[in-house]
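Heads up, one of the protein chains got dropped from this complex, but the rest are sitting where they should.
Take a look at chain A:
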Amino acid sequence: MDDWKPSPLIKPFGARKKRSWYLTWKYKLTNQRALRRFCQTGAVLFLLVTVIVNIKLILDTRRAISEANEDPEPEKDYDEALGRLESPRRRGSGPRRVLDVEVYSSRSKVYVAVDGTTVLEDEAREQGRGIHVIVLNQATGHVMAKRVFDTYSPHEDEAMVLFLNMVAPGRVLICTVKDEGSFHLKDTAKALLRSLGSQAGPALGWRDTWAFVGRKGGPVLGEKHSKSPALSSWGDPVLLKTDVPLSSAEEAECHWADTELNRRRHRFCSKVEGYGSVCSCKDPTPIEFSPDPLPDNKVFNVPVAVIAGNRPNYLYRMLRSLLSAQGVSPQMITVFIDGYYEEPMDVVALFGLRGIQHTPISIKNARVSQHYKASLTATFNLFPEAKFAVVLEEDLDIAVDFFSFLSQSIHLLEEDDSLYCISAWNDQGYEHTAEDPALLYRVETMPGLGWVLRKSLYKEELEPKWPTPEKLWDWDMWMRMPEQRRGRECIIPDISRSYHFGIVGLNMNGYFHEAYFKKHKFNTVPGVQLRNVDSLKKEAYEVEVHRLLSEAEVLDHSKNPCEDSFLPDTEGHTYVAFIRMEKDDDFTSWTQLAKCLHIWDLDVRGNHRGLWRLFRKRNHFLVVGVPASPYSMKKPPSITPIFLEPPPKEEGAPGAAEQT
């Protein structure tokens, strides 16, 4: 300001007018020279100060306004501030247009660094084998998804194809191989890699190392590959360094109508990837479902606790099915996340639900068990008026009539003290062993996987003596122990109202899932009217069982029960078979029978006083353990109970099977 000089080129407009006005004023003061001088300097000073102050003010307001514009909803600036924290302002001044990406692939270690920040590092032994995939936001450089596909094992390549297809066009894809990624990398997957522009990916061989950076549907930005020289050795480690040009935010985002829902969608989609059409620009899949309300819904005010870990894709699938179930009340749902994971929280926020994070306590199954305890306690704290809580897990599909099923049966928990829980899952309800959606059973085992817990049971019995963190127990196994269950039973449907789809879990793997869970029957019929619900009460159920046994036709016990012909090719009949069961805990014959029926045989499930009920070839099939079961008296004297011997010892059965 000090060296400001009037430009001689610009004749100030209006100066003349100003000047004459100034002159008249000046002449009045002319007679006192000193005073005039004083006034002049005063005026100059004053004007200078005004100018400076004003310029400052303008700058200030400018800045304030531009800040306000940046923030589309100034009134919500709390939420926004949170959101803003996430987006890294790269290296201070303005958005950088290029990211430098480093990708490393080797036998025992992979890492990916974006602008010097390590976003993936895996050098754990015996872990993380396969192709690691990272998706970056093309405008911000944000990590939107991080996956590893163990393409050494079967079917993982299918998951990878599914995932890569879901990634929106334009995103930056980074792939790197750890250890081995080619053994089960099939043609579809290779074709997909080719379509991404990769040269080496489709030709990936045994124990090759490979690093790839490219844009989905766009150019390849860098690729390195090293062939394994021999079967017994690995390719040399490769380090790929490449620059990734960033595109403008405009391009990276969709323009959905401005609604509350789409704001949620937008927040979600600009952060994470791999959820398919929910983030599609053109025709995004809905995130609000408004299923038909349930008339006379008795479980509308029952809180629903969803127990989750860090499997956000599972959680997403689970919540979709839950929110689509008839009679759901979203405000009663709380998702409890075991750990401070962001992505599951994002999924919860996408659906506008309440999410609570839990600092992990202890390890392995004790951690799960502590998470359950904290979640259940919190549920009853948050809903102090609730008498029950529905407990779900993140890897379940929920049947459309899940709440209808509970609404029709929940009064039993209130009226019958001999009940332990109501569960939506029938351990023995496989495609070939379950038939009747309106039928309920009483069973002595606790199936879990979508169940209702009575508050009084939890508060008065379970909570005070819940296994402490140092006890490495499965919570569900603990709940099944006689000290806890105390002879009480659970109500289950013949056809399950939940479906266990998780194949990654604490005690779960793909093989185990395929053998025991995949073929489970799952009800898809809405609004099923349950039959004769009150006959499930303690005494009434005995009457019912006796009636069934009386009218049941006794099967030919000379045939092999494992043969298909053991049951006649009829429909709608009730048959009974008697197997040997010496004591209450003698399940030798049952286990063998279960094995050959291809149902749950890892421990005993679904029994009620030595009786199992299931369906075979559309016939109701009863199995009674003689002589331990009180129903043994229904056995005609001429019949010898079937005895099935266990095969000679080659015990390798997985120990306690998981239901978590």
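What we mean here is this: a contact is a pair of C-beta atoms (placed from the backbone, for glycine too) under 8 Å apart; a residue touches a chain by one contact, two chains touch by 3 or more; residues count from 1.
Following the convention adopted for this analysis, contacts and distances are computed from a predicted model.
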item	value
Chain left out of the displayed complex - its UniProt protein name, from "Dihydropyrimidinase-related protein 1", "Ribitol-5-phosphate transferase", "Hemoglobin subunit alpha-like isoform X1" or "Auxin-responsive protein"	"Ribitol-5-phosphate transferase"
Option from A:43, A:162, A:363 or A:633 whose C-beta touches the chain left out	A:43
Contact residue for the chain not shown (choose from A:359, A:524 or A:550)	A:359
Hidden partner chain, touching residue among A:97, A:186, A:364 or A:465	A:465
Missing-chain contacts mapped onto chain A	6, 12, 14-15, 18-19, 22, 40, 43-44, 47-48, 50-51, 54-55, 57-58, 61, 64-65, 68, 75-78, 260, 331, 336, 352, 354-359, 361, 374, 377-378, 380-385, 459-460, 464-465, 468
